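Note that this complex is displayed minus one protein chain, with the remaining chains in position.
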Amino acid sequence: MKETGRYEPYSYFQLMEVSLRELLVEKGVMTEDAIAAAMAAMRARGPERGAAMVARAWLDPVYKSRMLANGSRAAGELGFEVPGLNLIVVENTPQAHNVIVCTLCSCYPRMLLGIPPEWYKSRPYRSRVVREPRKVLAEFGTRVAAKVQIRVHDSNADMRYMVLPMRPAGTNGWSEERLAATVTRDCLIGVAVPKLPKFPKSRKS
Amino acid sequence: MKSDSDPIFRPGDRVRVRNAAPLGHVRTPFYIRGHAGVVERVCGAFPNPEELAQQRDGLPAQPLYRVRFRQKDVWPGYRGSAEDVIEVEIYQHWLEV
Partner (left out) sequence: MIERSHHDMGGLEAGKVKRREHAYDDWQLRIDAMMMLLNGIGGGRKRMTVDELRKNIESLPPADYDKMGYYDRWVISLTQTMIQRGVITTDELARKLAEVENRKWGQSQISGQITQGD
């Protein structure tokens, strides 16, 4: 028989993943279907969930105060299932800018924001943002004025954090959906702030 | 009857993080040990992660606090606003008055 495909040898870690998975399935600890379902569930969770909460808070001050009092419950109100999440939402104001990190590993509100980006888990971010937040934020293109208080939150134990950014100027009358679209994952971590799109929407809208 | 899970500190209390360097699994970051701050809130009580990591149940649940520290107190030569803060979650058994 001829070679019909491309063979690439496993790395040690890929080998380990296959071996662990096959052993667990053989022993009835889990099924391949359950793994596939968990992956699909993970793919369905992304920062648009956090953005939806932010947009709702911008439009509904009562929801906003509930969200600041109990972030997990507020997520549930919008239909987001967040098992085991103890969420604290921290609010950006003209006087204070918040930024989130987990210096010890990579704790992150995955149920609301999805899987964290590589940089959030990296040595440079975890080491430096606690000690020189303004400098790290500048590397993300975000400048925080000297008179604004920076609040760094190390999610080092059981709580998880999400930033409620300030609503950008020039958005009066915008729909909840349009507002949510200005809120990126990086805004929810605190390394960016919501910006209006540079160019006007297409003529079709 | 008071339970081990009842918090002994309240928001506004000044606390200091114990200066210890034990072995095993610890969730108190090295950089904050020995520093003084103010309790920002009581987060609740949770099974002790140091014990959970060793396959023990971590009970009774330990009160967990968010403690606010001034950056200029934590980092020598901190370059930033004097108002900048860092907020870290500390378990009760790592705090002293």
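General observations
Chains here go by letter, A and B, matching the order in which they are written, and residues are numbered from 1 within each.
The rule we apply is simple: contacts are C-beta pairs under 8 Å (C-beta built on N, C-alpha and C of every residue); 3 or more make two chains touch, one makes a residue touch a chain.
None of the values given here were measured: they were computed from a predicted structure.
Checked against the hidden chain, the listed residues A:Arg49, A:His97 or A:Arg131 yield one contact partner: A:Arg131.
In the full complex, subunit A touches the hidden chain at residues 1-8, 10-11, 13-24, 27, 29-30, 34-39, 41-42, 83-84, 101, 103-106, 115, 117-119, 121-128, 130-131, 136, 139-140, 154. Although one chain is not displayed, subunit B still touches it through residues 21, 24-26, 29-32, 49, 52-55, 75.
Everything that follows uses one rule, which is that only the chains that are shown with their structure count from here on.
Listed in rising order, the residues of subunit A touching subunit B in the complex are 86, 88, 103-104, 130-134, 146-159.
Touching subunit A in their complex are the following residues of subunit B: 27-29, 31, 43-44, 46, 49, 64, 66, 71, 75, 78-81, 83-91.
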